[in-house]
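The complex appears here minus one protein chain, its other protein chains still in place.
Chain IDs A, B and C follow the sequence of writing; residue 1 opens each chain.
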């Protein structure tokens, strides 16, 4: 028997609040879960700083990764098995890619990537292909198996059906996170009928399609996704904590570059600051490490770093107002000047943050982000793009929605001398009181 | 208007998966939640290392504290209000005590307390009464208000009705954590009808009693509690990670005492090692800090510390077998000798762990732990102790159940030379293979 | 103390799967529930024949009526109480109107109303104002109280705020039935965050408005409603059983008019057939009575009546195909001729059924059905119509969707002689095989 067929003597299960149980029978999967790189995902939260808004959102990427694996397992073992277009040789590859698709995420990925121009997808590739426990386990299947897993996650694998299971507008990744994030935050938006969607998924040559009888479940899924983005993922309070986090990273880098003498030296950040991160360095970073530094840096002598860290640790966040870039740029410039006059550094304390989402899109060849649309399988065997069949999806298809907010520390403004005309002008421009 | 009556201009809510929403109208409560001491509870998990067994159990004590507050809020605002025995002057005191009852918990409390002889209840007292943000907020109500809050939590407050709401065999604390821990782990055991129990709770002179029509809901609650203890809280895999955690702390302390030269110095631990912890030191400890050290200590030169930290971080846990102290003490002594011969230090690698629970007890005056029994209010106005009315509770009342397990690193034993008779004997005694 | 203020000595509760508990403190409400006219609603299903498609949908209008009452109770007792625009004198009136709003529903209302030109709303009025137990109870409050209750339900009551609580595009009626019907059928579509919607409802002079911070919950509610209509209420299999039911009623009436000699005489139908129904007659009709007749009529000598009743009782339904009235009228006429040739009476066995829904509409003065739009209360106090704020609602607003299906007994067609060219032509036109 080859390693790829080896089963555990007894099926193992993980109790999971979203899928009830996650089932593992393959020895390979069991060993991947036990690797230190996969266990590290326990120390990285699925939703970054969302917990400051929704206190239940403290779940880790470990959670979500198991969930995506379980959805793919159900697809391949319950739904696709024995169907003509399905090649069962791809089974294990799908399971591995599902389990490992987020392996390269670092702490508070979103902010780290923005500040340091890192890409978690690159790290996923490097971890799978590098000198890691994950790589050793995958190699037991075959010398080129790690490469195949990496390709599926990078969407370059030749079998596009396999790619679409993990990455498309209705993939296992999204189906898991919408439900999971809804469960942990406690909001009612994330409900849709995944059982139904799974049951009507059909493997085709180059993609998964949905039997048209399941169209309404898909509509419901797209609406869920829409609501989750605007209600949870883009919540303005969460963005406030991300703004602060981003500014801490900027400040620390700046101080490092200007040879500031840290009480607690940013040892774990050196290679990032210097743009020379290795996989080994990267794997040492997790959210516990970051929080350790932020806590320690509350006591640094640099007032900005110390203040921002206190805000982050003690949740003393920035306030925000709506901001309209096409009308209010002059106001922003004036505010920048006023902040400087008031001694509040606008580089760190006056921040525009924008969120933008496209709830569903049909295929637009050649555009920046080519999205694979959702296709329906009609009773007559024809394949039709979703928005042509669903009025409700059509009505939102291709419509990007963007939201801009201006963040600032209201408490600092309130502490300005009340005689100051600067204070008065700032308050007027920000519509305070 | 006095501060104790001040309301927020608009009610604030927290989305909570267990109670749907947590409602805050009192300015005092809002300000307590915003204190840094309360925000620190976000960095301390409710269930310690349980997440290694139930991956969903990543929720913090912040979560639970809000939940207990919300239950008490419903009691005082919906159920008790206007009832003859209820003194509405105690309302705010109850809310504060509920919110703050776990304030003194440190990281992985259970293990820390065992190793360093700390007591989280003492720290709760010190934080409420010391020079803290929480204390400042409480003092706005009145000079002696912090003391009253501390007394309720310490169970020494004169109004025993108030004490029993927070601490009894059916208090808001337990009702929240059973449901919450069940929700996050995803197990079905924690369900009981809290709505019903709240509806039938009645304030009496010195305790909360339950109208007898709600007896079955209470039975169900007690069974829930029983199952949660044995299925979740005492799960042997979780205990394995706690054993390792405990041994890391022992080892670090020992090394410190023997002037070991740490690469990463245990700065945050010094005052604990020296038995001189101040509130200020204590508040700097959270689970991020601990995990930072454990991660760093994987690379210390001391093999035991390094190995134990790797086990903890990468979840390479000890295995276990059942252990019967009354029959197997000789075996344990023999194993201790064999481990030494094999070069495996039994002080760190051969550990008996015991768990014990009394699911419900009636009052036993003079005993070590005097438990307040649950009392029913009969239709004729009589008060009767629960186990006299409920056959099912009577059948388990006062029966302590204890479980002992022996933990050890199976991998180390497997790595012993297979020629060694020591290895063979160890395996025999531990029933391996 | 007047009757309108009389409270029960102890609050009564009904265990309800949707709202957990329905709470009754007012003596008036308790006595209304105990009337025979209200108890009769237990024998009328909420969703007519939907149970043939979704077997869980066996719940009665009694269920739903309690649910609407409970939602209104929460509005008036928890949300509106003490708000400036709210007149607490209207409290009891709201509760009664909520409880009794569906009192005039008869068995399988939809079909009965269509065939016999009855109107359940007229009967609701007549029962509340007539010589009934309900009327006697209401009159205890005041001589004109029944009239006021009837007016609220008829939407003619002068206080439009009160009317809008019971009847609008986001009223207690809809909020209950969407959730309740979803619960009993088991579908996931009916979820929306009613807790949130209730919390942000604000009484205004002539309507309930929604604070704009709750807009997303309202969007979700509208999507729920949309899905429930197309997935549940208009399900083509349910419509098949309704088609048969309608045809049974037509046939029985026809036979009665042509003096057919029934084995089981349609005694309970006489006054309906003769268009002379009194309230007393009407109240004797419930679904048990109807099912009794249908079961008995399986054995009537008239083949059509007997066949249709067997189909209804044993669930041998008609099949259906899509039908496009603008293109297929010629086909329908040809089918009608062919059915006659084949000896299958097209008046009973070839039926076009149409369903149509407008998911949300803004106000269109002067139109047939003037719908009150949903209004948002903006932070600046302005009132804005929902579709102007919500892109997603705007995208479906005012768009009517209609679906036509053609129903027929496939089994009868299959039983035609296979030599028959009629059979062949029918099958071709219906796209069978």
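Annotations for the structure displayed:
The rule is simple: contacts are C-beta pairs under 8 Å (C-beta built on N, C-alpha and C of every residue); 3 or more make two chains touch, one makes a residue touch a chain.
Computed from a predicted model, the values in this text were never measured in an experiment.
Within the whole complex, the absent chain has one touching residue among C:157, C:184 or C:323, and that is C:184. Summary of contacts with the chain left out: across C:25, C:43, C:114 or C:319, the touching residue is C:43. When the whole complex is considered, the residue among B:30, B:230, B:260 or B:273 that touches the unshown chain is B:230.
Interface note for the absent chain: among B:14, B:86 or B:192, the touching residue is B:192. Residues 14-18, 20, 34, 36, 39, 42-43, 51, 54-56, 58-60, 62-63, 66, 183-187, 284, 286-289, 291-292, 295, 313-316 are the ones on chain C that touch the missing chain. Counting over the whole complex, chain B has residues 187-189, 191-193, 216, 219-220, 223, 226-227, 230-231, 391-392, 395-396, 399, 401 touching the chain that is not drawn.
Considering the complete assembly, chain A touches the hidden chain via residues 13, 20-21, 195, 199.
Here, only the chains that are shown with their structure count from here on.
Our note on geometry: chain B versus chain C, Cα centroid distance of 51 Å, whole angstroms. Here the CA centre of chain A is 32 Å from the CA centre of chain B. Separating the centre of chain A from that of chain C, both taken as means of CA atoms, is a distance of 44 Å.
Of all residues in chain A, those touching 2 or more other chains are 187, listed in ascending order.
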